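Every protein chain but one is kept in place in this view of the complex.
Let's turn to chain A:
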Amino acid sequence: MSLIEPGSGPGSGPGSGAATPDAAPVLRLVGIRKSFEGTEVLRGIDLTVHRHEIVALIGASGSGKSTLLRTANLLEQIDDGQIFLGDDDISDPRAKADRIRSRIGVVFQHFNLFPHLSVLDNVTLASRAVHRASRVEAERRGLELLDSIGLADKAREFPDRLSGGQQQRAAIVRSIATDPELLLLDEITSALDPELVGEVLDLVRELGRGGTTILMATHEMAFARDVAHRVVFLDKGVVAEAGPPAQLFEHSENPRTREFLARFTA
């Protein structure tokens, strides 16, 4: 696979514990608050994702994981707090939201691909429209990416001709086609048939090995345990616990964490 960019370094492999403390923060959330119609969904979230780090966001449905990811990408306006991407305060209203979003890749649970565009056009759209790459150049890179996930022969097909797993993998390469600094994944396997989950997670694992910085909301506990450097447990809009997977999954002292995890092992 050629997903690994040169110069992205060896990174810290899965299971090597927390990311190195001196690694530069890519995303820094400070005291994030967000309400919907009077209900406070995010109640002061602090969270940092370092370069080459994979952070898994876990928590019950409705705990605010999707909202948190959307605020990080400026798809949702926060009520208080600050968001830093690299050194830039992107929560500043003077920041150029479109430019910032193009520095962050996002994959949602479903309906990611544009049904009226071919798979290749999906992958190349951001390069062409936002980064003003020529069609030839964008397609060369797009085909290379599709080839790396074994979908080169589907490049000219429309998304509805692909399986759910293939669609999500195409969505993932679309999100990294413009080399974003950070990848946000929001339960990207939740809408898939069980037998298709593996291929999608394998691709995420592959990206992580290549050094991509990832913040992912997930219900795949085994995967989070295996791949994430750090796990953040979100409970009712606050970070209830955060730490290396081994600590959270096996040695947690937090009753809420234990109660939540018990539901997955039952």
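One rule holds in what follows: contacts are C-beta pairs under 8 Å (C-beta built on N, C-alpha and C of every residue); 3 or more make two chains touch, one makes a residue touch a chain; residues count from 1.
The rule is simple: contacts and distances are computed from a predicted model.
UniProt records the chain missing from this view under the protein name "Amino acid ABC transporter permease", selected from "Acetolactate synthase", "Xanthine dehydrogenase D subunit", "Oxidoreductase" or "Amino acid ABC transporter permease". Interface note: of A:T67, A:S91, A:N112 or A:T189, the residue touching the hidden chain in the full complex is A:N112. Annotation: of A:V26, A:A126 or A:L151, A:A126 touches the absent chain (contact as defined above). Interface note for the absent chain: among A:T178, A:T218 or A:S252, the touching residue is A:T178. Within the whole complex, the absent chain has one touching residue among A:V26, A:I45, A:I58 or A:I104, and that is A:I104.
Where chain A meets the missing chain, the touching residues are 70, 73, 75, 98-99, 101-106, 108, 110-116, 125-126, 129-130, 158, 160, 174-175, 178.
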